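Below you will find the structure I want to go over with you.
Excluded from the complex is one protein chain; the other protein chains are retained at their positions.
Going by the order they are written in, the chains are A and B; count residues from 1 in each one.
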Amino acid sequence: MTTDLSKTATDLFETMRATNPLVHCITNFVAMNYAANVLLAAGASPAMVHTPEESGEFAAIAGALTVNIGTLSPHWVEGMIAAAKSANDASKPWVLDPVAHFATGYRRDVIAKLLELNPTVIRGNASEIIALAGGQSAGQGVDSGDPVEQAEEAARSLATSQKVVVAVTGEVDFVTDGTRSVRIAGGSPLMPKITAMGCALTALVGAYCAIARDQAFEATVAALTNFAVAGGIAANSANGPASFMTAFVDGLHNLDAATFHQNARIEAL
Amino acid sequence: MTTDLSKTATDLFETMRATNPLVHCITNFVAMNYAANVLLAAGASPAMVHTPEESGEFAAIAGALTVNIGTLSPHWVEGMIAAAKSANDASKPWVLDPVAHFATGYRRDVIAKLLELNPTVIRGNASEIIALAGGQSAGQGVDSGDPVEQAEEAARSLATSQKVVVAVTGEVDFVTDGTRSVRIAGGSPLMPKITAMGCALTALVGAYCAIARDQAFEATVAALTNFAVAGGIAANSANGPASFMTAFVDGLHNLDAATFHQNARIEAL
Partner (left out) sequence: MTTDLSKTATDLFETMRATNPLVHCITNFVAMNYAANVLLAAGASPAMVHTPEESGEFAAIAGALTVNIGTLSPHWVEGMIAAAKSANDASKPWVLDPVAHFATGYRRDVIAKLLELNPTVIRGNASEIIALAGGQSAGQGVDSGDPVEQAEEAARSLATSQKVVVAVTGEVDFVTDGTRSVRIAGGSPLMPKITAMGCALTALVGAYCAIARDQAFEATVAALTNFAVAGGIAANSANGPASFMTAFVDGLHNLDAATFHQNARIEAL
């Protein structure tokens, strides 16, 4: 299975470059620029469209939708809901990033509404996934207070109950659809020191879902592998978090299929 | 004419450094940071002010206004309209960037309202300009689906009917006021792989308009030449899109008039 997933991920990586999918992103103010540059470097075409006056219409045009709740307000939540409903109606995949959803009452209300709209994939850090599955997390703000391993059971439970692919990202990533599960190694310890890295990854999961609509599990594995491979390579030339950011985007752009396949570290469980 | 335009552009480049014009930018969330850094590096003083409670007042203070419709919402549109009206009342030039104006019904309504307010310059990619002139473009999202050459006739027609300077940017840029037309070569194939590069260029067109109020054509040519020259130089030291971004801003800052003039590739048509 490992070999198969690496091969599938590499194939999807090549399809991304060849097809340049349009990805509708509703993400936070902190992440917008970096997420857009990450998508462009990886071969996708990002579009940031949030207002309810057009987010529904645009979600039906794009290949996939991604929704990140980092910097919320009621107007944006309306736009997210309109877009998610439209993605569902048009049978387009959509990816949810539940940033610090446990932090305030408002955030808990919003995440409950979004979960009802059946996301295709949820990507979060360990604290976010534990709390989403109803557990007690150590998170306070946007940074995780828990290691990924402690979120694996929560992720499986959430995947099963919500019929969703769940990705928990951290030192070693974990992806499950409730039945199949993998761990993905790679990346760099600098990645959590850079803001919006997780948000950009969520956007990339959306891009992979756009080119593999009925294979959300494989698409998510491919996106996380893409990040892990490019992150591992970027770490070699970085002097700190900011030069890592630069090396990472350059590396995403310069990555080829052979290097991708060779550096993919996907462990089926 | 080529020689004259290169000389005029170089003169304007020097005036920019000497006068540090205040440029009022209403741009999208993705572009704000990069556009501000590009203006600072080029010698202008950017200010991002969008709310209708103050955008009109501020437009009258600044040397020029730029409006980019990348990430719209009704509140921002009100601010754009108030600012454009005020710029007109104060005889300040204003530049319109019609990002993906064809993508949704909402966007088409907004662009129609903004066009009625007589922008001084419109800068877009080929798909945007073709669609603005009423033609059929291949664009879907924010990236162009058409080459610049195919937009030249549309640009001329738009310039004439709207009495506006039109800039179509891409591999080779095209600028026209309906009567005079030029092509500007330079830059780098990496430029479309970086988000907000076009938006930052729109802001720079505004900066040049601020120092050459009654010469919108010459100002636009100078701004595009500045980008093309700095982009060509940055390409020499870039390893990918992110290191290009860094080299480009550094290059804008370090550029001198002699290098500007020497590398300007303006072809009068």
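Criterion: a contact is a pair of C-beta atoms (placed from the backbone, for glycine too) under 8 Å apart; a residue touches a chain by one contact, two chains touch by 3 or more.
Values in this document were obtained by computation on a predicted structure and should not be read as measured data.
Touch with the chain omitted from the figure is made, among B:Glu53, B:Asp89 or B:Asp256, by B:Glu53. Within the set B:Ala62, B:Ala222 or B:Ala264, the residue that contacts the chain not displayed is B:Ala62. Against the chain not shown here, chain B presents residues 20, 22, 29, 32-33, 36-37, 40-41, 45-51, 53-54, 57-58, 61-62, 75, 245-254. Where chain A meets the missing chain, the touching residues are 28-31, 33-34, 70-75, 100, 103-107, 140-143, 193-196, 239-243, 245-246.
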